[in-house]
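These notes are about the structure you will find just below.
One chain of protein is taken out of this complex; the other chains stay put.
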Amino acid sequence: MALPEAAQSQPKTILTSTDLQRVVDRIAHQILEKTQGAADTALMGIPTRGGPLARRLADRIRTFEGVDVPVGVLDITLYRDDLRRQATRAIGPTEVPPGGIDGRRVILVDDVLFSGRTVRAALDALSDIGRPRSVQLAVLVDRGHRELPIRADYVGKNIPTALAESVRVALEEIDGVDEVKLFGGTQ
Amino acid sequence: MKYLIKGVSVLGRPKTDLLIRDGVIQQGDAKGAEVLDGDGLVALPGLVDLHTHLREPGREDAETVESGSRAAALGGYTAVCAMANTSPVADTAGVVEQVYRLGREAGLVDVQPIGAVTVGLAGERLAELGAMATSAAAVRVFSDDGHCVSDPKLMRRALEYVKAFDGVIAQHAEEPRLTEGAQMHEGEVATRLGLTGWPAVAEEATRARAVRLAEHVGPRLHVCHVSTAGSVEVLRHAKARGVRVTAEVTPHHLLLTDERATSYDPVFKVNPPLRTAADVSALRAALKEGVIDIVATDHAPHAVEDKECEWAYARPGMLGLETALSIALSVLGEDWDLIAERMSRAPARIAGLSGHGHDPVPGAPANLTLVDPAARRGGGPGRGAPPRPHPRPPRPAPPPPAVPSTRRSRPPAAATPPTRA
Partner (left out) sequence: MKHLLSAADLDAATATLVLDTAAEMAGIAGREVKKLPTLRGRTVVNLFYEDSTRTRISFEAAAKRLSADVINFSAKGSSVSKGESLKDTALTLQAMGADAVVIRHPASGAPHRLATWVEGSVLNAGDGTHEHPTQALLDAYTMRSRLGRLAGLKVAVVGDVLHSRVARSNVALLATLGAKVTLVGPPTLIPVDLQTQVSYDLDAVLPDADVVMMLRVQRERMNDSYFPSEREYARRYGLDGPRMRKLPEHAIVMHPGPMNRGMEIAPEVADSARSTIVEQVANGVSVRMAVLYLLLGGKP
């Protein structure tokens, strides 16, 4: 994602800390609405930033409705289709949510939806852990440019982008700050 | 046929002209002589190698008398002593005469065969040493090199027996029980690499015994390829007591250490093995001081398949003829008199080669070597990046001037490890 310094224009803030909280609240509400109170539902975050996002959503759902949604983490490194294109990646932990995923509705959570390849890998990874009743997808940002027939069920914000641009999500838990920025391509 | 080498420096002395006629250096009328420009060159007595493996008969795929002679000529040698571990072994008058004849046919350097001490190098009974001595090859040096005459009684008999014709036993010292399966110098590197060690004591104890035996029965003893500081001490004491012992060191033992085995490239596998840095500096000091009398190459070529394999399965041996002089120069410096002593006069004396080892002055046989001290020859690879071994030395161009028994050599001044084997 890193572009040469000279090729970058000033990054544009898309979501501030307050915006980001509002967006997470909205997704939590949508999940409650669409799943009739999040019964039989588990959230699985895709590392790195999907993990904390999933926990935030679970936290909001608990606050709004008093429902405890189990949360897990799904590392997809070993299922990527681009392993041979990059240096070896360190693999992260996979945590199956308490109670497992069999027969449940699993909502995958990620920060940015782009080509759809990460989600494709996540679907493969998920099927090796168990057999959910259904799988949905929640993302903070959808920036377009899909390369696979994949769409999100819950979208925090749609951001039309150019291919040369990049979207970076920062979260308090990892980056010390909540914000989403758009880094420009050549202009 | 006459040759005139103009403006050459004999052993580093002021420039002079050398007239060669009928294989002898002469004074007198140079008219009609073919003139060779000797400007900037140093004339040395032709180098003599007391320890060469020419592999013929038996392993002509590794080296022949002819290819080895070419390598020798290229390295500045006018005579080489061919070790006996051929197939069949040079343990009869027939085999030594064959090698001698092949050397004459190649006609590039004098090839002086060395005879085996024991039949088939088996270390069990004496070969017909007298028959070899009186053969056309007139063998004076006897050695089971590659094997050690480890039976002390047999060693004693051999030392005594050769006194009858002023022979000399050249001993490869290796206590066989202490070196079973040995792959490299026993020490920290061998432990780390998991290669069976060849302990220094296996050489030193055998040397000490041989020296005492020689002292007891009184003949000449020559010590092959000294490789350890402990062996140097044994020699120092023996010489102080007046024992008639001479000793050689190889170029590779003056240059390389056991650290080279870290690559597991068998090009560095040699017997005796490369030792430690402390051994290398003891050997260098001993060579300067004269405790070690000569540099001998232990030039030991092998077929490519015997080196491009696992370390333990590879045959030991390095090349040396083409690089020995440059390594000696790097160790001894441009002390031409000392170079002549260690690489020509003394080895010629030990081997009993009366036509060699004479400084190139009027009256001397024209066995001489011209060295360009400023020349660099890019034969050797850089340190630590040895190329694939070659089956044999590259065929050099024929030695430039067709002077009978005269060799011209342009060794690289920078010492490079002998890496082809």
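In this document, chain identifiers A and B correspond to the written order of the chains, with residue numbering beginning at 1 in each.
In this section, a contact is a pair of C-beta atoms (placed from the backbone, for glycine too) under 8 Å apart; a residue touches a chain by one contact, two chains touch by 3 or more.
What you see is a predicted model, and the numbers here were worked out from it, not measured in a lab.
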- Would you mind spotting which of B:191, B:281 or B:354 touches the chain that isn't drawn? B:191
- If the hidden chain were put back, which of A:39, A:83 or A:148 would touch it? A:83
- Residue positions on chain B contacting the omitted chain are 183, 187-188, 191-196, 263-265, 305, 308-313
- Message: I need the residue numbers on chain A that touch the omitted chain, in ascending order.
- Response: 75, 78-79, 83-94, 124, 127-130
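Keep in mind that, in the parts below, only the chains that are shown with their structure count from here on.
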- Taking each chain's centre as its mean C-alpha position, how far apart are chain A and chain B in Å? 75
